[in-house]
Every structure is written in structure tokens, then in C-alpha cells.
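Shown below is the structure under consideration.
Every protein chain except one is present and positioned as in the full complex.
Which chain is which? They are A, B and C, in the order written, and residues in each are numbered from 1.
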Amino acid sequence: MDCPVIDHRGPEFAALTHEILEGLRPVFQTTGQVVIFPSSGTGAAEAALVNTLSPGDRVLLFETGHFSQLWRGIAERLGLKVEYVPGNWRRGASETELENRLAADERHTFKAVIAVHNETSTGVTSRIGALRAAMNRAGHPALLIVDAVSSLASIDFRQDEWQVDVTVVGSQKGLMLPPGLGFNAISDKALAAGRNATLSRSYWDWRPVLEQNRAGFFPYTPATNLLFALREGLRMLHEEGLQNVFHRHDRHARATRAAVQAWGLEIVCEDPREYSSSMTAFFMPEGFDADRFRAIVLEHFDMSLGVGLSKLAGKAVRIGHLGSFNDLMLAGTLSGVEMGLRLAAVPHRDGGVTAALRSLAQEVATEQPIGS
Amino acid sequence: MDCPVIDHRGPEFAALTHEILEGLRPVFQTTGQVVIFPSSGTGAAEAALVNTLSPGDRVLLFETGHFSQLWRGIAERLGLKVEYVPGNWRRGASETELENRLAADERHTFKAVIAVHNETSTGVTSRIGALRAAMNRAGHPALLIVDAVSSLASIDFRQDEWQVDVTVVGSQKGLMLPPGLGFNAISDKALAAGRNATLSRSYWDWRPVLEQNRAGFFPYTPATNLLFALREGLRMLHEEGLQNVFHRHDRHARATRAAVQAWGLEIVCEDPREYSSSMTAFFMPEGFDADRFRAIVLEHFDMSLGVGLSKLAGKAVRIGHLGSFNDLMLAGTLSGVEMGLRLAAVPHRDGGVTAALRSLAQEVATEQPIGS
Amino acid sequence: MDCPVIDHRGPEFAALTHEILEGLRPVFQTTGQVVIFPSSGTGAAEAALVNTLSPGDRVLLFETGHFSQLWRGIAERLGLKVEYVPGNWRRGASETELENRLAADERHTFKAVIAVHNETSTGVTSRIGALRAAMNRAGHPALLIVDAVSSLASIDFRQDEWQVDVTVVGSQKGLMLPPGLGFNAISDKALAAGRNATLSRSYWDWRPVLEQNRAGFFPYTPATNLLFALREGLRMLHEEGLQNVFHRHDRHARATRAAVQAWGLEIVCEDPREYSSSMTAFFMPEGFDADRFRAIVLEHFDMSLGVGLSKLAGKAVRIGHLGSFNDLMLAGTLSGVEMGLRLAAVPHRDGGVTAALRSLAQEVATEQPIGS
Partner (left out) sequence: MDCPVIDHRGPEFAALTHEILEGLRPVFQTTGQVVIFPSSGTGAAEAALVNTLSPGDRVLLFETGHFSQLWRGIAERLGLKVEYVPGNWRRGASETELENRLAADERHTFKAVIAVHNETSTGVTSRIGALRAAMNRAGHPALLIVDAVSSLASIDFRQDEWQVDVTVVGSQKGLMLPPGLGFNAISDKALAAGRNATLSRSYWDWRPVLEQNRAGFFPYTPATNLLFALREGLRMLHEEGLQNVFHRHDRHARATRAAVQAWGLEIVCEDPREYSSSMTAFFMPEGFDADRFRAIVLEHFDMSLGVGLSKLAGKAVRIGHLGSFNDLMLAGTLSGVEMGLRLAAVPHRDGGVTAALRSLAQEVATEQPIGS
């Protein structure tokens, strides 16, 4: 990223654009279109909606946590009607519930189903493949819009296989760059829907981007240095191999849960099928304030744990384990939590880190005895 | 910019936000509010409109060049009615024309006047103070929205004195950072107008930004590393002193024009009062293709000159002289143009660089004879 | 470090030199002279000798480990006569032995005593204050030359109080920069000795350096970018406070030993008074190859442990804990060792990391209970 800005209308830039777009597609596991915005992930969310929907359209959205709430706000501010399926923030979106609701919608008034793949606020991963299967069983034509901000390039995500219509992503998670870029991966069905969509759109309009991207350019001044960083991030992902990246995150998540369970603390996610591989949230014991705990860890160990968001404020602590992250960084992270628990006199059992190390070591390889 | 990302909800980040917002105000010459978006400058343009206007509102926009055209497109796509005052791309917005049109609008149907302060496509600077005076003479209550993308922090711009209601800026010009941030400076009148504005807004909504900024945070994931760069850019501006920055750009512009005139080529801007201090555009002689000229300069001297945009495509060449730029960089730039003219066999007189050096040297200081 | 090179004969450079030299003195705890060379630490060792001694001079050197051996080689290649006091590599230099040898040297044939403050190869710290006291008791005028490569700015080192005549340091340890700079801190007595010293010296000659440093320059082209890094390193040290830096290293060393002892492994250093605060070495159990262990840790956890040097090759493993290093980095480091022990099937008890965390947490602060 630390390079001079280049002319965004010159030949060197065109090569950059083409390399990036080629590199992004396999990360989304798609052969379709990917669009990049200079924006945060919420910008990409807005783009997903204004490019496909019209004022007053109904959308079905699952309450899975803080980020599903943000989606609700965005959709409502843009003039959509949101059916918000309630949830307890400890479970992912329910495919049964989805099938029932769609089946009941005989007139196909729902124009889109919106789901957060990995709820960063809870560490719960909704099973998008199962949701898609439910939609297909219901024979419902709604678009499937998925927030993959904290899953893409960390947790297996399959745009084409799961027939996702619009995927929404930000740059600052699995892609391993600073925040500042938003992404949409787009199905042909979504592109077609866009032709009749009437929500007003200018900055977020996919069409001029797709058109200018063909020659390697953008209809606005692109965030060149973040694109340099993206090129590097994509090279790193492809060098490691996407399956290896997923496997690494799975291992780290298992080790983190081993630690939390050894401490005797409660993981927010209730269903082991929905454990997140990029983030683990756990509850502070009743009567212990999560924010004071986080402040102690920050002060003494210079580590920022994730704040409990909205309903979980003060109650849950979040441990991120995604992106450019390795075993020893995870061990250091968990060590900071364990020492924080001790310093803050939070009731817990020692040995969380030891449990995590056991988990990590036994998965890394079979033993390689060196004794003579 | 080349620093690790920090927690955007932590205390270190809050200090960063406060320093930046404090540093930005004097650059806009305002004591009011400034809002930052992760976006290009066109995003900030969209933000200016959706926060203050309602569907069907009339806006008065002056055709000054390519960027005024872009504004027209944005406004129309958002559902506004644009009165586009025609222009020849060689003059800035006319205060007489403005006064007449506003005076004729007795029912105050124009809700906003939009002007591009410095037309990057032509090197013509509209005199915003004169436009404001015309609005005041006409007694018209329309908002004044100004695009200062390529003027802020290069050319004197006075938000408060000129009663500008919304200023639109990007990060990649006078602020000296990579592209990726958009800015709005906002008057109280614009904030008040926002309360009744009904264009849909979510990502661009000023209100949550202003509210969270008070504590030093943002309602979305901010582009942290660009904010690091912004902090540094602001420190550099204040260290040099804003008046010195303007003076430096004025000197460079005068030297550039001295070169163009010495070459015997024609400057696009017709009115010396409107010469831009951040960019100079000149015409290729009839029968000489500006793009082929630019390609030769790029190939042989690794320098990207500005492309002629829209109506000026193939006809004009643009020399940027703004941001982190000094006398010898300008001399190198003009040397590249002079050698390019020679290589491309474009009819011209030698000595443009010599004229520029004379201009620069005589302005830098009085002679300091060292002879004994 | 990542800045453009500046003119090493210009005013900006002079200011850099002065800031650095002022910043270095308190780090050596001296008010005397400090000289910087573009060289490795071994270069600074050679400089210490050629500036103070003459061919055939006798020097008294303690065998404390690999680096004392290197000193022997350097001294002998330069034509000095080395009395090498044998040691078992598990103890520091003995003040009793020193006093006896000096007392027996009635004709004062020893011109210098050389000691390694912190033996990087063994993790044993010689007590320089006690050695100086022994020299004083013996009333012997030999110079005291100390290798502080891996102690300075990590372990308390007192040039003036301990009357050290020449201190030898490299840039890549406690000063926290890349390798490439060597340092000598010099007493008046050493400067005086230099007047009669006849070992040939040109590059290493202190005199032109001291002379040109007065104006802020160097008699050769200095390694400017490493000096930029040094300026930053010194600012960091002074911001944290030297006593806090020592305290941090002491804490980390105690935690590391707690881990090694919990694993049931043997620390190389035999005398607790001589435990190193910057590096801990421990033995692999009999029959287990340290290099194969290190290779496994490198392969699986991307961590380079220190190789066993010379006599300890294949037998000992070294854990560095110095410089820009914090609690969680130490925890990650020890976790890598613990997982490596498991993977390599080295007999050990679990819980080393847990012991280290307990040690760290109990020293960081008293408990701050957050329960209601």
C-alpha cells in the first residue's frame, strides 16, 4: 500500500484492475461479476439494495445480531419494507423458518431475503447453503442477499454453488487490508433485477462500474493505494490456497473454543453447527462487566478485544481470529484473555491457553519424535 | 499511512478523530461542521445533495466543464431537476447570469445553486465570493453547494466568509493523500435544510456521523489508514501555513502559464481573473492530437499528463501543480512537456522552461548576490 | 528508517547526529563519549581493542560462552596475548578469580580485562559491578572492556558508575533497530590510553569520529537510514523510561524461567544471581537434538528460536526476550516452544505457558476485581 499513487487513467492502472478482478472471483467462488467501491462495508450493503430493489419492496431479514439490525436500518431508510424475523442472537438464520415464510408468501411479495453469513457480533455463522435449499424448496423467486463481511476469505463461502445473488463484503477482514473498500459479487439474476429497480442510485450504480472496468478503469477516482493492498492480499490468499485458509481459521476457532470451555465460560453461539471460524464471542459471568474487563486487558496488555454490541453490550466479549493470523498470534491473544480474567478476578479455571495449545498442536501434524 | 490498523472503537482512535476534525476546520476556513466519508469525491457530492434536498427540487448548475457535467448526472439520477446554465468551458460561472436567474425566480423554486470552484478539466476557477455576493443581491434563499475538490488547500477557499452551505472535497488533491476519502463542510443553514429533505439517505446521512464524531467515532468502519495519512497531511499544511500554501500554488501557476505562453500555445482559461492556481490546461495546435502527445510524454519521460476530458478530449492537455509539490518538481514537469513538444514535432517556441524558471526565481526572493 | 536519505553534510543531518548522541548517553548511563560505526557489533569489538592497545599487549578474558570465544579470536588476530580464564559456560566471570589474577600480576602486564556482560549464547549475565570492585580491590590499572551487545537497553548497565572503559554494542538488540551499527562508549582513561596505543587503526579510529561529531558529521559516509531508526529507537526508550524497560525485561525473564521450570527442563545458567533478563537458554533432555527441535518449531509455527552455539550446539535452545517486546509476544513465543515440545515428543510437563502467564499477571498489577 506504501507506494506512490499512479495515474488512474493510465495503462499501469488498467493492469492492476484486471489482476484484482481476476483474483477476486475465485475468492467469492464465482465466475460472475465483482464490483469494488471506495466505501465501508455498509456502503456495499446499500449498493446491494439500491441496485436491485424499488421503493416499498418487501424484504425478509433474519435477526441474528447487531449487524442484522444495521441491515434493517439501512433497508428502512431506503424505503423498503422489512419483515424482521426475530431471533435470540445465539442462533443463525433458520432454514425452516425461511421455508415456511416463503411458502406462505404465495404472491411472491418478498423481493429479497437478506442474511448475514457470519454475525460478527455473536460469532454465529448462518448456513447459507441450507437457506438457499429452503428457498429452492419453497420455489420462491426472491433474491438472496448475503452479508459476508466477516466470512469471505476466512470461512468457506460459495457464491455460485449457493446461488447467492448479491454478496456484500468489506476490505478489512479476510482480505487482510485496511478498511476503505466495499465489494459486491453479483449474479446474473441480480443484474437483471437491476434493470427494473427504481431506488435512486448514482454513486452505487453497478452499471458504469461494470462498463468502465472492462477497460480496467473506474467511473470515479478509485482508492488506488487500497487497491495496491488488495492486490497483495489476493496474492497472499492464492499463495496459501483458499482451502488452507479456511482450514487455518477452523483450527484457530476450535482452539479458541477449547480455551473458553476450559475457562468454564459460556460461548454465545448455541449450535455447534453454527460456530464461527473467524470470531468467537463468550459471556462474562453474571455480575461482571465486559467493558471493564476489556479496558483492563487493553491497559495492561495493549490488546483490543471486540466490544459487545447492542444487546450484548457489557455482557459479551469477542475474540477475532481471522485474516493474517497465525498460531502464535492466537496463543498470545488467548494469553491476554487468560491474564485479564485473572487480573479482573473473573471466576474461571486456569488452563484455557494450555487447552488451546493442545488443540492447535494436535491438529498441526502428527507427532514428529526427535528422541534418539 | 503505513501503520497498523488500530481499533476504531478505542481511545487512541478517538484522539485521532478529534485531531483531524480540529485540523480540518481552518483548512475550510470554517468554524462549522466537517464530515468525512470513506468514498471518492463523487460520493461527497451525492452526500451534499441527499442531505439537503427532496425529490423534484430544482437546482441551478453552471456548465463550466467536465465536472459540472458529472454533477448534472448525479443530480438527475437522484431525481432533482437541473437547470444547467450553458458555458463554453473557458470561463467560470458568471455572477451576472446567476443574479439574473435568481432574480427571475421570484417564487424561490431553486433550492440550491451548485458551482465547481476549480474546474479540474479546464483550469478555470469560478469566483465563489462573487457568486455569493450575487445571491445576496438577489435576496435568494437557495443553498450554495460548492465543489472544491481541486481547490481546497491549494486555492484560497472561505467556507464561512462566502457563506457556502455545503463544500464537497476529496482526499487526493490539496490534502495530499491517496484517494479514498470524501468530505463535506456544512453550514447551519444546510443542517437545517436537512431536517425537511426527503431524498433517501443512509450511508451518506450526516446526522449519525456528526453524533458519533462527538465521541471521536464513526457509525461505520472508517478508513483508518487514510485517516492516518490525513492527520499527517493536515500537520504538513499547518506547518507550512495555509497562506504560504496558497502563495506557493499561485507562484507555480504563474510559472506554468509563463511556460505555456513562451511556447506560443493557448491556455484554455480565457479570463485572467479565473486562472487556476492548481491546474493549467492548454490547447494542442489544430491538427495535433493531445492524446498522442500525452502518450509520447508517458513513454519517454514516465510522466502522466492530465487527459483532456469530454469536450476537450484530444484537444487539451492538463498540467497539475498542486499538493506536495515544489519548484524543482514543477521545473521537471514543464521540462517533460517541452521535450514532448519537441519529440512530437508540435509547433512551438523553445524557452518555456526558461521563462518558468525566470518567473519562479524572481518571485522566490530578491537577489542575494554572492560575488566579492 | 523508511525515509529518503538526506545529505550527510547538511544542516538537517547535523541535528540528527546531535539528537542521537544526546539520546545515547543516558542509555549507557554515561556523561562521556559515544562513537557510532557502520558495522556489526564485532566491528565495535575490534574498535575497542585497536583504539586502546598495542601489539603484544596482554589481555585477561573470561570464558563465558561463544561470544567470549569470538573475542579471543579477534584479540589474537590483532596480535594481542590473551589469557583466557576457563569457564563451564554456565557461570559468569568470577570476581574472585579476577581479583586473584590481577593481584598476582604485580608488574601490571595485563593492559585490559575483557568481559561479556550478557552472554547471548548461554543466558548468563556477568556482574560487571562486582568485577569492577574486584579490580579496584586489586588496585590494578588495566582497562575494563565490556561487551554489552545483548544487555544495553535491556539489562541495567552503568558505564560511569562501574567505571567501564570501553563498552561494545550493536544496534540489533535492546536499541531495537536492524543490525548494521556498532557502538563504543568510552571513558577518559580509554581515550588517554589511545594516545599511546600502536595497533594500526584507520576505519575504527575514534579520533576523527569524535572530532567531526562535534559539528554533527562523520569522517565517512554514515548509514543514514539506520541512524533514522536509531533516533526512533532512542525516543521509544526514553518515552518508556529506562527503568521501566529494565523492569519489563526482568518480568519477561522471570516468566520465561517459570515456563522452563514448569516444563521440567534445565536452565543453562546455574546461578540465579546471573540469570539473564534478555535471553534464556535451556537444555534439551539427553538424547534429544536441539536443532531438530528448532526446525520443527520453525516449520510449524514460523518461529526462529536461537541456535545452540559452539559447545552448546544441538544441546541448548535459546529464547530471546528483549527489545520491542511485550507480554503477549512472550506468551506467543512460549506457546510455540510448548507446542514444539509436544510435537517433537520431548519429555516435559504441560503448563509452562500457564506458569508464565501466572507470573506475568501477578507482576503486572494487583488484582482489579470487576465483579459487582
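Observations
The rule is simple: a contact is a pair of C-beta atoms (placed from the backbone, for glycine too) under 8 Å apart; a residue touches a chain by one contact, two chains touch by 3 or more.
On a predicted model such as this, the values are computed, not experimentally measured, just so you know.
Here the chain not displayed is in touch, across the complete complex, with B, C. As for the chain not pictured, it touches chain C at residues 1-2, 5-10, 37-43, 46, 55, 73-74, 77-79, 170, 172, 178-180, 199-203, 205, 220-226, 298, 304, 307.
In the full complex, chain B touches the omitted chain through residues 2, 285, 287-289, 292-293, 296, 300-303, 326-329, 331-333, 335-336, 338-339, 342-347, 350-351, 353-354, 357-358, 360-362, 364-365, 367-372.
Keep this in mind: only the chains that are shown with their structure count from here on.
Set against the Cα centre of chain C, the chain with the most distant centre is B. Centre-to-centre separation of chain B and chain C, using mean CA positions: 55 Å.
Multi-chain contact residues of chain A, defined as those touching 2 or more other chains: 2.
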